[in-house]
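Omission of a single protein chain aside, the complex is shown with its protein chains in their original locations.
Let's turn to chain A:
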Amino acid sequence: MTTVTAIAMQAPRPAPHRAWRAALNPPIVIGAAILGLAILSAVLAPVIAPYGPTTIDLSAVRKPPSFAHFFGTDGVGRDVFSRVLYGGRVSLTVAGIGMIGSLAFGTAMGLLGAFGNRFVEVAVSRLIDIQLAFPYVLLAIAVTSAVRPSIPVLILLMVLAGWAGAARVVRGIALQERGKDYVKAAAVLGVPKMRVALKHVLPTIIPSLIVLAAMQMAAMIVFEATLSFLGMGVQPPTPSWGGIMLDGKNYITSAWWMTALPGVALVLTSLALVLIGDGLQRRFNAKGVR
């Protein structure tokens, strides 16, 4: 015997904030929340931090995380939590400047590589290849053995390490755009090449640049930490995430919190940026904008 069950058709649920929700897909929301927290705590460091970033307390050395010291203390009794907050200010600022610098230089080179004459085109693409093939840590060692490491030198290294990736992406898209009719139309109308590159092609690249900015920022945070950890970046006593980890390196077996907790801050922040970049990429692809 069979039982016929009437299944009530569910009416499609109205979605009042559909457009809003579509713009904010989960990776973007999660990424933005974490990044927002990171930026906020960096900005508000002087307010939140329970101790000064360089305040030494020799009576509380290498204390594990507790309510007095959330992230514990380091080898000379400095509060790791406060140092991570203040370190975020330095790390994020330096990475931000490095990101903008590398993106600006990379975009300029990418456009030059797509719109220059044949010689310039070949020169730029070879330069990109060379830069991409060159290990950036080696480059940093070479530069910092010649000049004393400092924040400006670090930013210069960031631009050097990051421009080629951006240039390759920009050049690829620009070459694709160059073949389109609107670029030919501009040439026929007498618009100079430089103007075509800047006024017609560059605006079409902006969505990709935004995605690239998020990804590049994540890479720059890691880059800063790498170089500071190796002693070639931000110099003590200025706290930075990589620098704090360097301070804790010698105690890693006995006092894990000195290296692990700044590491967590670093990983979460760059993860947030990658999520945002990824979400934006999906968003632009869905819209048909590249």
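Going forward, a residue touches a chain if its C-beta (ideal position, glycine included) is under 8 Å from a C-beta of that chain, and two chains touch if they have at least 3 such contacts; residues count from 1.
We adopt the following convention: contacts and distances are computed from a predicted model.
Candidate names were "Gfo/Idh/MocA family oxidoreductase", "Sulfate transporter subunit", "ABC-type glutathione transport system ATPase component" or "Tryptophan synthase beta chain", and the UniProt protein name of the unshown chain is "ABC-type glutathione transport system ATPase component". Checked against the full complex, the one of A:Ala68, A:Val122 or A:Ala185 touching the unshown chain is A:Ala185. Although one chain is not displayed, its contacts with chain A can still be listed: residues 180-182, 184-192, 195, 199-200, 203-204.
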